[in-house]
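Let me begin by presenting the structure, written as C-alpha cells, before commenting on it.
A single protein chain has been omitted; all remaining protein chains appear in their positions.
Here the chain labels run A, B and C in written order, and each chain numbers its own residues starting at 1.
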Amino acid sequence: MSRIDAGPPNYREMLPPIILQNYGKWQYHELPQPGVLKHVSENGSELYSVRVGSPRLVSIDFIREICDLADTYCDGYLRFTSRNNIEFLVGDPVKVAPLLQALEAKGLPVGGTGNALSNIVHTQGWVHCHTPATDASGIVKSVMDDLFEHFGHMDLPAKLKIAMACCLNMCGAVHCSDIAILGVHRTPPRVNDEIIQKGTEIPTLVGACPTGAIRPNPKTKSVVVNEERCMYCGNCYTMSPGMQILDEKNDGVAILVGGKVSNARTAPSFSRLVIPFMPNNPPRWPEVTEAVHHIVDVWMKYARRGERVGEWIERIGWEKFFGLTGLPFSDKLIDDFIFSKETFRTTAAFKY
Amino acid sequence: MSRIDAGPPNYREMLPPIILQNYGKWQYHELPQPGVLKHVSENGSELYSVRVGSPRLVSIDFIREICDLADTYCDGYLRFTSRNNIEFLVGDPVKVAPLLQALEAKGLPVGGTGNALSNIVHTQGWVHCHTPATDASGIVKSVMDDLFEHFGHMDLPAKLKIAMACCLNMCGAVHCSDIAILGVHRTPPRVNDEIIQKGTEIPTLVGACPTGAIRPNPKTKSVVVNEERCMYCGNCYTMSPGMQILDEKNDGVAILVGGKVSNARTAPSFSRLVIPFMPNNPPRWPEVTEAVHHIVDVWMKYARRGERVGEWIERIGWEKFFGLTGLPFSDKLIDDFIFSKETFRTTAAFKY
Amino acid sequence: MTEKKTPQLDELEKGPWPSFVSEIKRAAVKSEAAKDLLNLLERSYEDKKGHWKHGGIVGVKGYGGGVIGRYTDLPGEFPHVAEFHTMRLNQPSGWFYTTDKLRQICDIWEKHGSGLTNFHGSTGDIILLGTKTEHLQPAFDEYSDAGFDLGGSGSDLRTPSCCVGPGRCEHACYDTLDMCYDITNEFQDELHRPMWPYKFKIKMSGCANDCVASIARADCSVIGTWRDTLTIDQDAIKAYAAEGLDIQGMVCDKCPTRALKYDAAKQELHVIPEDCSRCMHCINVLPKAVQPGQEKGATILLGGKSTIVQSAFLAWVIVPFMKMEAPYTEFKDLMRRIWEWWDENGKTRERVGELIYRVGMGRFLREVGLAPVPQMVFRPRANPYVFWPQDEIVK
Partner (left out) sequence: MTEKKTPQLDELEKGPWPSFVSEIKRAAVKSEAAKDLLNLLERSYEDKKGHWKHGGIVGVKGYGGGVIGRYTDLPGEFPHVAEFHTMRLNQPSGWFYTTDKLRQICDIWEKHGSGLTNFHGSTGDIILLGTKTEHLQPAFDEYSDAGFDLGGSGSDLRTPSCCVGPGRCEHACYDTLDMCYDITNEFQDELHRPMWPYKFKIKMSGCANDCVASIARADCSVIGTWRDTLTIDQDAIKAYAAEGLDIQGMVCDKCPTRALKYDAAKQELHVIPEDCSRCMHCINVLPKAVQPGQEKGATILLGGKSTIVQSAFLAWVIVPFMKMEAPYTEFKDLMRRIWEWWDENGKTRERVGELIYRVGMGRFLREVGLAPVPQMVFRPRANPYVFWPQDEIVK
C-alpha cells in the first residue's frame, strides 16, 4: 500500500559499482570523442559516459529500449542529464565501441559534450499546456535537425545552450540561454465575463497584471482591460480561464540571445531580445530554424575560441552584433519595462 | 534702459587676441608645471593658462584683485573653469613666472591640472539655501586645507574630482564624482498643518513623495506622513514649507565614491555610498576630512597609474575596497530603492 | 473510427534528430489516449493553437500537489484525452537509475497512463504525461510501492534537483546528490502540501559551473565553492604546455580577475590567492593541473526566477560561504527562517525574490538574521535613500 511522504528513491541504490567505489574521488576527465566522457579517479578507475540525444517526450517503449542497451553495455545503469540527454555509464572500456555501434544502428545520436550544441531544454507547448503561444517539441525537433551536425561535433567556439519555452512563463527557463526561442502572444486577453463571474477572485486578477492594465468593472462583476497598457504577458490568463490569451493569428515566436548561467569567466547573464516576432509556421517553422542557424553561423565566423555567444557579443558590442547579423533593430528591442534604465547607453563611446 | 531677452554678452568680445587668432587651431598641450597649461597652435602660437584655486564664494574685491592681476599679466583677459577655478590666460611666456610670484605673494594657490585634485564643485549650504543638511563652504574649505598638497602636485594616480552638495537635491551634481560629500537628513518631515492649509496643493505634495509615504488627511485638510516609509529625501519640503525637514540633531554628511563623468576608457558612472552618515561637527568636520583623506590615501597606495578611484575599485572589486579601507559595510549601503536589483551580486564569483 | 491522417506531424518524423512524433505513434499502438493526443496535436498544427483547457484541481489522497489536471476543449472529437492529467514523480538525485527501476516506472504507466513521458521535466521530475482522474490514485499507490513519491506543484516547495556532483565529477565541492536527497526528505511536508505565497525551488550545483542552472532557475541556489586557495600541480602544467596548449591566451587572459601569472620560460602557473574569485575557468581548461582548494563548502544565493511578473531575477548571494555537510542543519534552519518570513510578508503569487525587491534587502537580512557583507552586492547603492533605524537616531 502507498505511504505518504516517503520521498524519492535513494540515489545510492541507483549508482553503478564503479561510481560507488570512486564516489568523490574523481580526479580529471577527458573527451576522447564527441559524446564520450572519460572520468578518471584517484584509484585509476576509468568511467566512460556516452551521451545520447533524446526527444525528452518519449514512450515507455523507448525507455525500455535504452534499458536494454544499458543492460547489455552498462550492467543495468544509466542516467539522464540536466538537459534531458541520456548518459550510458560504461565501467568496462571494451564496451564503449560496441555501444556506440548499437546506438548508431538505432539512429540514436551521440554528442552534446564539450564545445558542441547540446539538447534543447524545452516545455510542453501544444502537447499538454493551456497557455502556449507555440508548440515546443515541433520547433525543437526542427532546430535540432537543422543544427544536427553541431551536436555530434565539438567545433563550435564554445558550448552552445539553446532553450525553448512556449509562453512567457518560461518553464524552459530560457532567459539565460545562448539562444532562446520563446513563444509570445501579441494581443490582449479577451475577457469572458461569465467565466470570471463564476470562479475568479477579482482583486487577485487585477493584482496579477504587471502593468496595471486590468480594472474591476463593478457593473458586470467582471473586469475590463486597458488594451493600450497590455503587453500580452498572459499572467492574467494563468490566473483565470476567463482571460483567453491564445490567438492563432498573432501568436508566434521571439528570439533572445547571449545569456549564460555558469560563473566561468563572466557572470551569469540574461538573454536579450533580438527578433521580437516570427509567425507560427508549422510543422517546421522555417523562419525560426533559419534565424537560429544564421546566428550560429555568424557566431562561429566571428567569435574567438572559448567565447560563448554572449561573451562574443559583449566584446564586440551589441551594435556590431546587429551589423554582422543584419538583423533589423527596432524600438521593440528597447526595454520599456521596470528595469529599462540600465539598458540605455549612457556614454558617448560606441561603435557605428 | 534694460532690454528684455537680450541674452548673454557675446563671448567673442571676451576672448584675448591670441585666442581669436588661434581659435579652433590648437594642436596640442603640455603641462610645464602643476597649474600651468601650455597650449600650442598650428601657427606655433603658445598660450599659457595659469590655474588658480578660488573659494567660489568671493567678494567683489576679490574679483577686482584678480582683475588687477589679469590686467598686469594677461592684457585684461581671464576665464573661469567648469570647476570654479580661475584661469589667467597669458599670451606672453615671459609673464608666466612673475604672475606665479604675484599669486604666491597673495596666497592664491596654483594647481588643479593633470593628475591632481581640482577644486571641489559645491553648493550653498547654510550660506543661502533653505533645505541644507549641512554647510557646503565650510566642509569644502576644511577638505581643501586637508588635501592641499594634492592641488599643487600632480602625483595622484589620476585626476581626483571631489564634489559636495548640501542636500539630496545635489545641486553640486555629486552623483558622478570620484568622491562625493553629501548632506543628508535622517528624520521624516514634521508636518505643519497650518502652513499646508494655507499655500500647498495637496495632490502635488502627495505626488512628490517617491515612496508614497504622504497621504492626504481630509480632516485636517493637510497630510500625514507614514514615517516608516520615509527615507528623508526632502522632496516634500521642496514642495511645501509645511514639511520641515531640517533636524539639527540628526542631519549630517554621507560619503559616496567611485563615480566619473568622462567617457575615457570606461563609461560614465555613479558614485556609490560607502559611509552613510557622519555628524555635523563644525567648524571643521574632522570626521569628514579624515574619511576623505583616508580614502585618498588608500587609493594612492593601491591604484595603478591612470586609474580613477572608480576604475581602481571596479578592478579590485567593492568587497576589496571595504577590506582595504577598513570602512564598515552595513545594510544601509545595500540599495533598496527602484533600481536595487542591478546592484545585487548575481554570481558565485567574488573575492573574500 | 477510421484512422485520422497526420500529414503535418508526419513531417516531423523526418530528419536525423529522434522524433517525438514517432514516440507518440509508438505509444499510440497501445494507448487510445496517445492516439487521440496525436490527432489533437495535428489539429493544433492546423489551427496554430493549443487545444487544452485551463486545468482543474485533481490529485491523490494526502497530497496537495504533484498532479497537473488537464482537459481538452474538444472532448467530443478526442474523447480519450477528455481527461489527460500529468503526474510528477520525484526523480532520484542526479537522475541516476537502474534499468529495473525504469522498467517498473514503464510497467505501471503502461497500465495506468498513456505510455508517454518526459524524461525529465524542466524542474527535474519524471513527468508522466496523460492519464484519467480515476487512474491517479491507483497509479500513485503502485508507484509508492515501487519506491517513488510525487514531486511538487502549486505553491509549495518544488522538487529539488542537483548536478551529478561527486557521482562523476572531479569539481564537486560538496555532496550534491546526498544533500538533494537529504533535504528532499526533510522537507516532505513543504513539498507535498502547498501553503506558501507561491512556488519555491531549490537547486544544487557542486561548483560555479552550475550545471543545473540553479542561479537562473531556482529561488535558492546552492553553489559549491572553497574558502582557501586553488591548488596547482606544476608537473601537469608542464604537460599541458608540452601538448601545445596556449596557457597564457586561453587561461590567464580569460581569468576575470587576472589572478593567474604564467611563467612561459619555467612553464609554471601561479595564482594570486586573494584575487581569485573562484569562477572555475582555469580549472575547467586545465582539469588535470588545477583543483579547487581544501576548505570546501557552498555559496547560497536567493531570489532566482524567470520573467513573470516583475522581470526575471538571477539569484543573488546571501551567504558567501557555508560548510555543506550532513545533516545540513545550518542550511535547513536558514530555509525555515526564510520561508517563515516570506510566508508572513509575501503577497499571493509573490516569489521570495520579488518580495525582497519590494521591501528591501536590508529588511530581509535584519529579519531573517543574516549579517550584511559586501559579497552580497556587485556594488553599493548609488542613491542616498537610506532608511534610518529608530535606535540610531538622536531623539
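Things worth noting here:
In this section, a contact is a pair of C-beta atoms (placed from the backbone, for glycine too) under 8 Å apart; a residue touches a chain by one contact, two chains touch by 3 or more.
Quick caveat, the model's predicted, so the values are computed rather than measured.
The shown chains contacted by the absent chain are A, B, C, with contact judged over the whole complex.
Shown as candidates are B:W126, B:Y302 or B:Y352; the residue that touches the absent chain is B:W126. Interface note: of B:P34, B:G53, B:P188 or B:P276, the residue touching the hidden chain in the full complex is B:G53. As for the chain not pictured, it touches chain A at residues 168, 175, 182, 184, 186-187, 210, 231-233, 249-250, 254, 256, 258, 270-274, 276-277, 314, 317-322, 329-337, 339-352. Taking the whole complex into account, chain C touches the unshown chain at residues 307, 311-312, 382-384. For chain B, the list of residues touching the undisplayed chain reads 1-11, 13-15, 19, 23-24, 26-29, 39, 47, 49, 53-64, 67-68, 70-71, 76-82, 84, 86, 89, 107-109, 121-123, 125-132, 135, 137-138, 140-142, 144-145, 148, 151, 168-176, 204, 207-208, 210, 233, 235, 237-241, 246, 248-249, 251, 259, 261-266, 268-270, 280, 282-284, 305-306, 337-339.
Following the convention adopted for this analysis, only the chains that are shown with their structure count from here on.
Ranking every chain by how far its Cα centroid lies from the centroid of chain A, the top place goes to B. Chain A and chain C have Cα centroids separated by 13 Å. In chain A, the residues that touch at least two other chains are 263, 268, 338-339.
Of all residues in chain C, those that touch two or more other chains are 208, 210, 215, 223, 256, 279, 311, 314.
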